[in-house]
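I am attaching a structure below and will ask some questions about it afterwards.
A single protein chain has been omitted from the complex, and every remaining protein chain is retained in its original position.
What follows is subunit A.
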Amino acid sequence: MPFKRFVEIGRVALVNYGKDYGRLVVIVDVVDQNRALVDAPDMVRCQINFKRLSLTDIKIDIKRVPKKTTLIKAMEEADVKNKWENSSWGKKLIVQKRRASLNDFDRFKVMLAKIKRGGAIRQELAKLKKAAA
């Protein structure tokens, strides 16, 4: 199985440990074997260990260490935000966040919706069983 996601300048990655957990960042330069210089539109450029990054499929077209405005423009052109939110990984994270931020009333509504959905599935199943019998 060849590798598809590489550490390269312009690779978008997700921080999966530490203070910036959950943030999408762009690799703008490689310090050495273990660390990359990383940047995002709303944070100061900093170095971060590869162990804290999960690479994504998204890559943008930038030169080594671009200015902040160039980076933001390149991210807009590559439409990173939409690509991320439409990818299955991104969608899962959004759903997880939504579920974690429910209040009790929302959980009640979810319970009712689940019961309703279960009821509809069971009705259809009963119809199919009757048709097959």
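Of note:
In the analysis below, a contact is a pair of C-beta atoms (placed from the backbone, for glycine too) under 8 Å apart; a residue touches a chain by one contact, two chains touch by 3 or more; residues count from 1.
The rule is simple: contacts and distances are computed from a predicted model.
Only one chain is not pictured, and the protein name UniProt records for it, out of "Exostosin like glycosyltransferase 1", "Golgin A7 family member B", "60S ribosomal protein L18a" or "Ribosome biogenesis protein NSA2 homolog", is "60S ribosomal protein L18a". For the options A:V7, A:I94 or A:L112, the residue in contact with the chain missing from this view is A:V7.
Within the whole complex, the absent chain has one touching residue among A:V30, A:A74 or A:L93, and that is A:V30. Although one chain is not drawn, its touching partners on subunit A can still be listed: residues 1, 3, 5-9, 16-17, 21, 29-32, 37, 44-47, 50-51, 55, 63-65.
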